[in-house]
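A protein chain is absent from this complex, but the other protein chains hold their places.
Labels run A, B and C following the written order; every chain starts at residue 1.
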Amino acid sequence: MILAGLDVGALWTKAVILKDGAVAVYSVARTGDMAEEAAEQCLNGVLASAGISRSDVAAVAVTGVGKKLIPFADKQVSEIVSAAKGIQYLYPDMEGVIDLGGESTRVVKFEAGGGIVDYAQNDKCAAGTGMFLDAMSKVMGIKVEDMGALSLQSTAEVNITSMCVAFAESEVVSQVHRQTPKKDIVRGIHKSIASRVYGMVNSVGLSEKNMVIGGLALNVGIIACLEELMKIKLAVPENPRIISAIGAAFAASQQGE
Amino acid sequence: MNQQNHDRAESLPIPAPDLKVIDQMQIGFVKRFTDVKQAKLEGKPVVYTTVLAPREILQAMGVPYVFGNVLGAYVSIFGYSAKYCQIAEDLGLSREVCAAHRCTVGLSQHDEREDFFNLAYTEPDLVIGSNFPCSAESKSFLYVIDRYKTPSYIIDTPANTWKCPVPEHAVTYLARQYQGMIRFLEENGYTLDMDKLREEVAFSKRLNELIAEVEVYRRAVPTPIKAYDSVIAACTPLLVSKESGAELLFEKLRDELKERVDNGIGIVPNERLRLLWIGIPPLCDFKLLNYPEKHGAVVAKSLVEFLTGFNLDPDLIDPDNPLESLARASISSPINPTSQGMVDYFVQAVKDYRIDGVVSITKRTCCLLPGSQRLIKDAIFKETGVPSVIFDLDCIDARDYDAAAAHANLDSFVEILMAKKGAAS
Amino acid sequence: MITLGVDIGSLTGKAVIFRDHEILAWDIILTGPDSMETGKTVTENVLNKAGLKLEDMEFIVSTGYGRIVIPFAHKNISEISCHAKGAHYFFPTARTILDMGGQDCKAIRCDENGKVTDFVMNDKCAAGAGRSMGIMADFLNVPLEQMGELSLQAAGDGVPISSMCVVFARSEVISYLREGVSKSEVLAGACEALASRVRGLLTRVGIQNDFIISGGIAKNPGVVKRLEQKLNTAANICFEPQIVGALGAAIFGKELAEKRNKKRSETQ
Partner (left out) sequence: MNNITPLKSITPFKEAIAAPGKIALDWKAHNGKVIGFRCISVPEEIIWAAGMLPFPLYGTQEAVRLADSYFQPCTCEFVRNIFDLALDKKFSFLDGLVLSNTCDIMKRFYDLWNAYIDAPDAYFINNPQKLMQDANRDYHVEEFNLFKKWIESISGASVTDKKLNEAIALYNETRSLLKEIALLRKSDPPLLTGTEAFIISMGATILPKNAVNPLLREVLAEIKERQAPDVFGARILVTGSIIDSPDLIEMIEEVDGVVVADDLCTSMRYYWHQVEESPEPIHALYSYMNKRPYCACMHPMGARFDYIKDLAREFKADAVIQFNLKNCQPFLFDAPLLKKELELMDLPISILDIGHDRSGYGQLRTRIQAFIEMFDIE
């Protein structure tokens, strides 16, 4: 059976094709202004590269912030379920997932291979952690991809305490004006994000059997700060950005049986 | 419901009443507002007070009164929260202060009011404030005093930290405050006839017994009453007096519900999930409570009592000992601001209403409820295994309200509950 | 008497040289991540324009976000006092000043000598009031200067963008764009939201004519026109609203130098 999974985020759209129980092919593209076109092109592109015609696809499932704007999808799946199902599909013994997305962050606890037990999503004030990092990279003149490695070199303790993104930005600006070394500020930013995620992990009571997914999972700085707080080694799947798209397709297939 | 009312309701951002008696209740409200206006014309001093003040005393002394926080709720329900909050903020009141009370303060500081509020709001001559249940409630009436320079009296209700039973010295202290309130009213031209007070307290006991009966029918599966109707029903004891037929209205409500329950009629054709809504109901978008119905999920009970005050336990009310018994009932009410009382109430509500999932919303500017949400969530899960979701929802000040996020949160929670129920069945 | 005023904001660095009673030279540059460098660069630019050296400056006053980091300043004064003093120079009848820089926005009342009598700064939730325009600009990839024009092409107030919070307003904009709302409609909504937020701030400090707008936002006709409608009063804007702070700092430098010289002559 061939299934398609789409994850339409604020910044990026991800498409995945599941064929005979394995990930056949995937692609990631900018969402831009028009979500529906972006999703359409992304899907057709990935089908073409796998030599599969649209008619062979049993079901197209969509998740992510823009899911309601994709008319051609057969099934809409919430971000929470798709994050959980994505991990269960690839790692059946896992019991939890930390999804560090561009638009918002969530922590989901579930029984191994079973239903969701509890979940938490970040509150309004800390929304947009991905957007926050974009803004910080502009203010400090550092590319987002380099922030992770840079923060690992930091030794000093700089506190970026505010939960609110707009407010944290003014804190970062004042640190920059005070000539604080960039690597310490970036580590402060990552610590503030990690401590917010740690709060959610605690409220849900996540066990060690969990994995970190989403765009920010590639940021080694955030992962290091989170490991420091949670006092465990965190596992990040090979391609953390497409897990939710996989989960959406997997949820569609289960529902199909 | 006649066509004219239907059009009016359609135009307003509130859902149309579902049960027939609800419309009569709303007519009762209008009568109350006009009675207060009439009393003011006759030169009777009008009292501005809070729903948690003992209204039996006000009724017994024939005092016309206006409830500040109920009108504040209507400001948000009718979609004027942005206007009146801005008026309060122009006074310098911070946006971090309770949104419901910013609506209340804004309404009292401005004279160009919409027709409904010109009718419902009467300039007060006296203010009776209370520190119950939260800091916002215990402060917002100070702006009314400051504006109209009225004499005032403040009721200091002790927090119920002893768990029940409430100790005697606390009951005596509150009963003595009620006596102080009576003296304050007497100094301003009103007299108290003790028999009238006993009558009012007896009526209050009767009404609370009737409400308890209605609550039993409300627990039926499928849910017989829509969330908006239950809010109007909860406001009725406050706004419809004995003389205006409050007892009759509740008997009609009980019978209408009984008829629905006996015939298995629910507010939705196929009810699959029953939700409990903890926190202030979404006043600036009441239809949000009906939103989950598209998935077959109903809000079986929403905690409007935090706006209209919990109904008192009829067994604690004793007409022969009016002030003491009202004081004891008031301190023991679940709204009394420590969590133990609330936690026990919610755990019991999950069982009584056969709840599948608890929606626990965090209103960013609330100082009373956010601190207890985790405690309540854990207690419910430990006792009943029923999951709760906690998410941000600023649903009083329309300028902070985000319908899209609210729908997304409700969709996700319902989806997970369905999967859980599906797996179980 | 020649004095120098340096205003290091979060987005731009400005410097003004003031001689006796007029502006001798001025300059504006984008603030890089290092504010001390920005201060030095903008000062060098303005000194070259005037053909002077740092030693010729009788008194140097720094202001703005990075004021405490300018090594060669004799004194640092808050941007609120400097904007009032600068606005007073351009418009002696000024009584109410709205300054909207990159980082936050301020409503200032002053007396007939340009001395601050009351002021209010935006509360935290609208911390990025000025910044929100910048975020909208790069998000809609529309240059900041054209935002105003584009927003005026929309009929009426555009789509409602209610939120005070910058991050939140951004997600509202995303959903509007998704539903195919035109950029000018969205921009009109953003300018409308900003104008009404600023009106709230101004009423708290009380609006008395003449009304001045200084800082970057003065170059956005979309916001300025809507604000004038809401307040039904005309907004006076000088030829370069972004240097009002630096000018005020330079004028304070002159006053402080005169006070110091008077005291020295008394003690001798």
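Details
Convention: a contact is a pair of C-beta atoms (placed from the backbone, for glycine too) under 8 Å apart; a residue touches a chain by one contact, two chains touch by 3 or more.
Fair warning: this is a prediction, and the values are worked out from it, not measured in the lab.
Taking the full assembly into account, the omitted chain touches A, B, C. In the complete assembly, the contact with the undisplayed chain comes from C:80, out of C:24, C:60 or C:80.
Contact with the omitted chain, checked across B:16, B:119, B:159 or B:418, is made by B:159. For the options B:22, B:98, B:128 or B:312, the residue in contact with the chain missing from this view is B:98.
Of the listed residues B:226, B:364, B:399 or B:420, the one in contact with the hidden chain in the full complex is B:364.
Note that of B:120, B:136 or B:398, the residue touching the chain absent from this view is B:136.
For subunit C, the residues in touch with the chain missing from this view are 65, 77-81, 103-104, 115-119, 121, 123-124, 127, 252, 256. In the full complex, subunit B touches the hidden chain at residues 91-94, 96-98, 131, 134-136, 138-140, 142-143, 146, 154, 156, 158-159, 161-162, 169-170, 172-173, 176-177, 180, 337-340, 362, 364-368, 370-375, 378, 390.
Within subunit A, the residues in touch with the undisplayed chain are 120, 123, 125-126, 159, 161-163, 167-168, 170-171, 173-174, 177, 192, 195-196, 198-200, 202-203, 229.
What we mean here is this: only the chains that are shown with their structure count from here on.
Chain contacts here are complete: no pair of chains fails to touch.
Counting C-beta pairs in contact across A-C and across A-B gives the higher total for A-C.
Mean C-alpha positions place subunit B and subunit C at a centre distance of 47 Å.
For the pair subunit A and subunit B, the distance between C-alpha centroids works out to 40 Å. Listed for subunit B are residues 402, each touching two or more other chains.
Among the residues of subunit A, those in touch with two or more other chains are 65, 124-125. Chain contact summary for the complex, subunit C toward subunit A: residues 8, 10, 32-36, 65-66, 69, 103-104, 124-125, 127-128, 131, 135, 138, 165-168, 170-171, 174, 177-180. Of all residues in subunit A, only 65, 77-81, 114-121, 123-125, 203 touch subunit B in the complex they form. Of all the residues in subunit B, the ones that touch subunit C in their complex are 82, 86, 89-90, 92, 94-95, 398-402, 404.
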